[in-house]
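Here's the structure, in structure tokens; my notes come after.
Of the protein chains in this complex, all but one are displayed in their positions.
So, chain A:
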Amino acid sequence: MTDLLDDFLIRATLAGIGVALAAAPLGCFIVWRRMAYFGDATAHAAILGVALALAFNLSIMLGTLVMALAMALAVSGLSGRGRAMDTMLGVLSHSALAAGLVAVSLLQGVRLDLSAYLFGDILAVGRSDLAVIWGGAALVIGLIWARWSALLTATLSEDLATAAGIDPRREQLILTLALAIVVAVAIKVVGVLLIAALLIIPAAAARNFARTPEAMALIAAGFGAVAALGGMAVAWNFDTPAGPSIVCVAAVIFAASTLSGLARRAS
């Protein structure tokens, strides 16, 4: 096994699968709760976290985790106040991205490959990166597993959850935390610009084949893992960037799923 992990391609593939498995169940909640833009804003804030980490000599992981969490909390705080959420998220999301890019460029004496953070650099995943990715993924899966029913009830209706003794704000907070962790571990794999794609596309593709929420999460995890494997194969054979290749394969799976869904409804 240690010999196996010496191969950068194996490490990259395992990293991709780890992120895909954690992103799948979380992505289902993002789709059900219509939080796609929310995921985007949180991911974009991570680039600001990269700047923060470089400026204060922290680990990139910690910096992105802190910024993603701060953005996610700010957005959930605002969402309860009846503003035009769509516009608000658009403003926050793109402002965070722009501010992050400016902040990184202002840092003196840092030689930085910005595209590695924007689009991921999965082939550079080391052993410790891999440990962090799988650790974070396990944490997110465990968190969602433990709160599954409460999360689902709160997603369906906040009042229904309250009447059953569940605090919907707490469940929202758990999702927010899980999202920040996924963003922090996925940045190396697909980069800030494409994290939301990894959350949403496998979940959306799974919808057509699922009759229960659990089935949808499992199928999404399967699709995510296939996309990670397929994307790596494409990247290897055609010398394309790995992160975007993974998302492209996921998009193809989504298209196939949508077509088969249409075909089934028509017959």
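Throughout what follows, contacts are C-beta pairs under 8 Å (C-beta built on N, C-alpha and C of every residue); 3 or more make two chains touch, one makes a residue touch a chain; residues count from 1.
As a working rule, contacts and distances are computed from a predicted model.
Asker: UniProt names the one chain left off this complex as which of "3-oxoacyl-ACP synthase", "VacJ family lipoprotein", "Zinc transport system ATP-binding protein" or "PqqA peptide cyclase"?
Answerer: Looking only at the record, the undisplayed chain corresponds to "Zinc transport system ATP-binding protein".
Asker: Of the residues A:Leu5, A:Leu107, A:Ala138 or A:Leu160, which one touches the chain left out of the display?
Answerer: Of these options, the touching residue for the absent chain is A:Leu160.
Asker: In the whole complex, not just what's shown, which of A:Asn57, A:Ser128 or A:Thr212 touches the removed chain?
Answerer: Only one of A:Asn57, A:Ser128 or A:Thr212 touches the chain omitted from view, namely A:Thr212.
Asker: Name, in rising order, the residues on chain A that touch the hidden chain in the full complex.
Answerer: These residues of chain A touch the chain that is not shown: 31-34, 82, 149-150, 152-153, 155-164, 166, 204, 207, 210-213, 215-216.
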